[in-house]
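Taking it in order: structure first as C-alpha cells, then the write-up.
Removed: one protein chain of the complex. Kept in place: all other protein chains.
Each chain gets a letter, A, B, C and D, in the order it is written, and its residues are counted from 1.
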Amino acid sequence: MVGTPVLFVAIPLLAAFLIPLFGMIWKESVRVIPGIVLAYLLVLAINLMNYVMVNGPIVEVIAGWAPPLGINLVFSAFSGFLVTLMVFLGLIVWMYSYRFKRNVDFEPAKKYFLLLMMLITGSVGMVLTGDIFNLFVFIEITSISAYALTAFYTGRDSAEASFKYLMLGSLASAFLLIAIMIIYSQLGTLNMADIGSKMHLMKPAYKIMAIIFLFTALGIEAEIFPLNGWAPDAYAEAPGPVGAAFAGIVVKAAIYASIRIIYTLFDLSGAYDLLIVIGMITLIVAETAAIRQEKLKRMLAYSSIGQMGLVMVAFGMGTEEGVFAALFLMFNHAIIKSLLFLSGSYLVYNSKDKLIKEVNGIGKFLPITSFLFVLGSFAIVGLPPFAGFWSKLSVLTAAADSNMLLIIALVLIVSIIEVVYYMRVVNRIYFFKKDESVSTQRPTLNALIAMITLGAIVLIVGFYPDAVTGFLHRASADLMDKAGYINDVLTLN
Amino acid sequence: MKKFVVILLLAVMGYYISITFFDIGFGDSHLVEGVVPVKDAYLNETVNSLNVANTVTSIVVNFRGFDTLGEVTVLFLAVTALGGILYKKRHQAGERSVLFSASKVVTSGSKLLFPAIVLLGAYVFIHGHLSPGGGFQGGVIIATGFLLMLLAYENFTVGHNTLSVIESLAGITFAGVGIWGLIYGGSFLENFLPVGTLNDLFSGGVIPIIYIAVGFKVAAELTGVIYTVLHEKG
Amino acid sequence: MIGAAVYSIRQKDLLYATIATGIISLVLSVLFYLLQAPDVALTEAAIGVALTTIIFIITIRNTVRYEDEHDNKEKFKSGVK
Amino acid sequence: MEDTLFKILDYGVYGTAVLVILIGLYGALVKRSLLKIVIGLSIIDSGINLLLVAIGYLKGGTAPIFSPGYLDNPKIMVDPIPQALVLTAIVIGFGVTAVALALVIRLYRHHGTLHIDEIRNLKW
Partner (left out) sequence: METIFLIFILFLGGAIVTWMAGKLGNIVQDILFLATILVPSYLFYTNVATGYAIDFNVGGIELSWGINAFGWLFSLIVLGLGAFAAFYAVSFMKGKERRGAFYLNFILSIMAMLGILMSQDLISFFIFWEIMTWSSYIMVVYNGNDVQRIGIKYFVFSAIGAYAMLMAIVLIKSMTGSFMIESLISSYTSFSYDMQILIPVLLLTGFGVKAAIMPLHVWAPGAYSNAPMAYTSIFSGSLSKMGIYGMVIVFTTMLSYVPEGVWFRGVVAWLGGFTAVFGTLWAIKQDDAKKLLAYSSVAQLGYIIVGVAIGTPLAMMAGLFLAVMHAIFKGTLFMVVGAIERQTGTSNFTEVTGLIRKMPWTFVAALMSIIALAGIPPLGGFVGKWMLYESLITSDHYLLVIVIFFSSTAAFLYCYKFLFGFFLGQEEEEWAHVKEAPALMVVPMVILAGLTFLLGTYPGIILKPIANGMQTLGYGMTQGQLWDTSIILNEWGNQVVLQPILYAILGIFVFFVIFVTIKGYKNTRYVTTKDISSSGEVPLAHENLTFSQGFFQPFLRAVEPAMRRQIDKYYTAIANGLESLFDFTRRIYTGNGQTYAIFVIVFVVILLIFKNSIFG
C-alpha cells in the first residue's frame, strides 16, 4: 500500500492552505499546484484501487479511535472506483481549464483553481466518509465551492443561478440535519456502519421520517425531479469545465451518498420502489424539457438530469445487476457528459447567449472539437459501438431480469426523445450553413488533450467494455454486501 | 393564494416533524433499548485517556477532528467564495463604505475595548480544553474585536495578505498536525503528544495546538469575511 | 423568540428585521446555556448575534433597506433614509 | 424556580424549534425580497441548531465539562456530541449566509433590484 485514503482529503486541504502562500511568491503556482495535487491523487487512487482489488476494502480510522467512536474512511471497490473516476475527471477538468479563458486576473484564477480543487475534494470526501455527519460537512464543502464556481463569471446571470442553488442547498442541509438528529436520538451513533447494524432496532415511524429527510436532502444534490430546479441554471451559467465537473463529479458523489444510505443504512424495501418511480419521473421530465431547449448547455444539463434519473432507476432495482448497470451508467455518464460539456463550451465559446443555433456549420472550423462533441452525442444516446450502449444495455437487461416491462418501454421511448435533440445539434454542427457573425475559438492544446483523452475512453470502452466491467462487478458486489461493509468497519481495532 | 398553500404545506410538514420529536421525547434518554451510545465512550475516554476537561472540545478536536478540519475549510472556502463572487476588475483597497461616521466616544471606546476583546478571545481558545469555549469561540471573539475596529475607524485596514498568511499558516498547522499524526501515530490527526494531567493547561496532547490553530484561522477568516463585504460598494 | 422570528419575517424594514434575527440568536444562546451547552451558547452569541447581524447590515447598506421596492423609492424621495 | 423553567422548556423547546424552522421556511418561500429569503434561511438554521441541542439534553444533567474539585458523573452529563455538531453547524451556517449575502450584493449590482420575480432571466 502506497498511501492511505485520508490523503485524498488531507493533501488537497494542505495544498489549499498553501496555495495563497505560494501564490505570493510565484503567480503561476496557483494554477500548477492543483494539477500536481490531482495528479498525485490519481496515482494514489490507482494504487489503492489495485490494492483493494486484491486485498479487499481499506477502512481507515481518523484520530486513532476505532469506528463507532472516530470517523472512518472506507475505500472499498465501490467507493474507490468512484474516487478514481472523480479524481481522474478532476484532473481532466483541471487540464482543460488551464488557460481556458485568457487574460484572467491573478485573483480570480487563484480562486477558481482553489475552489475547483476543493469541489473535487469535497465530492471525494462524500464518497469516502463512513460517518453521516462527516458526510454533511463534505456536502457543505462541495456546495460552497459549487456556489462560488457557479457565480464565477461576473458578466452573466451566474449569480442568479448560484442563488437558486444556494437556496435549495440550504434547505438540503437543514433536512439533512433533521434526519441526522432523528437517527442519532435513537441509536446514539453517527457511524454509518454502526447505524446500519442497529437500524432494525429503530421504530419504523422514525426510520421513515429519517429516510424521507435524508432522501430529500441528498436528492436536491443528486438532481432528482422535483428537487432539481437549481441544476439547469447552474450548469448553464457555470464556466464550461465546471459544468463538466458538476455532471461528472458532484452529482456522482450525491448519488453515491443517497445510494449508500438506502442500501447500507436503511432496510426499507419501499425505498427501492421510490427510487424507481422518482427516477423514472426525473428521466421523463428532464428529457422532455431538454428537447425544446434553445441553449446548448441547458440542453446538456437537462440531459444530465435525465441520465441521473436513469441511474436512480437502475439502483432502484435493488439487484446486483441493477447496481452494476447503474455504476456502468454513472461511469459512462461521467466520461461522456464531461466530454460534451468540455467540447460544447468551445463550440459556443464566444457567444453570449450560448444558443444552439450558434453552432451551425461549426464542424468545418473546429473539426476536432466538433467531432468529439458528435462522438459524445452518439455515445450518450447509446448508439453502439460507443460506451453508452453497454450501460444502456445493462440497464435494460437488469430491468428485464426484474420483470419491469413498463420501465424498459419508458426508458426506450425516452431514449428516442434523447436521440432527437442530440441529433438536431449534430445536424446543425455539420450540415448547416455557418452564421457569419459567429466567431469561433480554437481550443488550447491542453484542452484538446483533455477532450481527446475522454474521447479515447469513450471509444475504448465502446469496443472493449471489459476494460471497466471487472471493476464494476466488484464494485456492485461490494455495495450489495451490506453485512460485509458493517463487519469491515466495526471489527476494526 | 400562494401564501395559504405554503402555510398549509408547512403546517403538514411541521405536524409530522413535531409529532416525531415529541414522540422521541425531551430531556430523557430516548435511545433504543439495548444500544450503547457512543457518548458514554466519549465521556470516559475524554477524562481517562485524553485528560481533557471539556468533552465538547475533545470531541470537536480529537474524536471528530475531521469534521472540524472540514468546517474550517468551509469557512476558508466561504472567504474565497466571497472574494470570487464580489470580485471586480478595478478593486481599490482604499475605497470603502462606512456605516456610521463614528463619534469620539465610539472610537475611543473601541480603542480601549479592542485589546481586551482580543485578549479574551485568546484566553478562550487557549483554555478551550479546560473550560467552555475553544477555537471557534475565541476566533469569533477576536473577529468581533476587529469588526469593532473596522466599524469605528474609517481608515482601519487589515492587510489582506497578512490575513491570508495567518489563515494559511493556521490551516497548514492543522493539516500538518494531522499528517504528523498519520506518520507517527498511524492515523490522521492521531494524538502524538503526551496527554498531561487533567485540568492542566498543557494537557490533552495535540488538542490545544489544534484549537489554537483553529482559533487563529477562524479569527482571520471571519475578519476576512467582514472585511470583504465591508469594502464592497453596492 | 418566536415573536422575534415572526417580527423579522413580517417587518418590511429589513434593518429591523435583521436586528430581530439578532435577538433570535440572543435568545437562542440563552436557551443553549439553559440546555447545558455553554460552548454552543458562546459560539452562537458571538456568531449569531454579532457577526451575522453585522454582515446583514452591511449588505442592506449596500443594497436596499425596504422589502417593498416601491416603498424604498418613496422613502428615498422624501429624504428619510 | 429551575423546576418551572424546565417545565416550560420540557416540550416547549421542541415546539419552539419546529415553529422557528417553519417561520423561517415561510419567509424563505413566500417573501419576495432576496434579503428576506436569506433572513429566512438563517432563521431555519437557528431552529435546526436549537433542535439539535435539545436532542442531546438530559434532564438534570450537567454540562459535559469535568471541572476540578467536582466529582463529575459522566452518567448525568448531557450528551456532548450534538453540541459538537451544533458548533460545526453554526459555523457552516455562517459561511453559507455570508456567501448568500455576497450573491445578493452581486444580484443587486446586476439587476438593480432584489425582487425575486424580476430576477428570472434563467428559466425554462
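Here is the rule we go by: contacts are C-beta pairs under 8 Å (C-beta built on N, C-alpha and C of every residue); 3 or more make two chains touch, one makes a residue touch a chain.
Bear in mind that the values here come from a model prediction, so they are computed numbers and not experimental data.
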Omitted chain's touching partners, listed by label: A, B, D
Contact partner of the left-out chain, one of A:M423, A:I449, A:A477 or A:L492: A:M423
Omitted-chain contact residue, chosen from A:F163, A:F331 or A:Y485: A:F163
Of A:I46, A:L274, A:I449 or A:L490, the residue in touch with the unshown chain: A:L274
Of A:S123, A:T216, A:S304 or A:S338, the one touching the omitted chain in the full complex: A:T216
Residue ranges of chain A at the interface with the undisplayed chain: 163-164, 167-168, 171, 175, 204, 207-209, 211-213, 215-216, 219-220, 226-227, 229-230, 232-233, 268-271, 273-274, 285, 288-293, 302, 378, 383-385, 389-390, 393, 396-397, 399-401, 403, 405, 408-409, 412-413, 415-417, 419-420, 423-424, 427, 430-432, 464-466, 469, 473
In chain D, positions touching the absent partner: 25, 28-30, 37, 116-117, 120-124
For chain B, the residues touching the chain missing from this view: 5-6, 9-10, 12-13, 16
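We take it that only the chains that are shown with their structure count from here on.
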Rounded Å distance, chain B centre to chain C centre (Cα mean): 21
Chain centre separation (chain A, chain C; CA means) in Å: 37
Shared-contact residues (touching 2 or more other chains) in chain B: 17, 24, 37-39, 42, 54, 56, 64, 67, 70-71, 74, 77-78, 81, 85, 132, 136, 222, 225, 229, 232, 234
Of all residues in chain C, the ones touching two or more other chains: 37-40, 43, 47, 51, 55, 58-59, 62-63
In the complex, chain A residues that touch chain B: 4, 6, 9-10, 13-14, 16-18, 20-21, 24, 60-65, 68-71, 105, 107-108, 111-112, 114-115, 118, 125, 131, 133-134, 137-138, 140-141, 144-145, 147-148, 151-152, 154, 159, 162, 178, 182, 185-191, 194, 198, 201-203, 205-206, 209
Touch list for chain B against partner chain C, complex: 54, 56-57, 97, 99, 124, 132-134, 136-137, 140-141, 143-144, 147, 151, 222, 225-226, 229-230, 232-234
Residues of chain C touching chain B in the complex: 37-43, 46-47, 50-51, 54-55, 57-59, 61-63
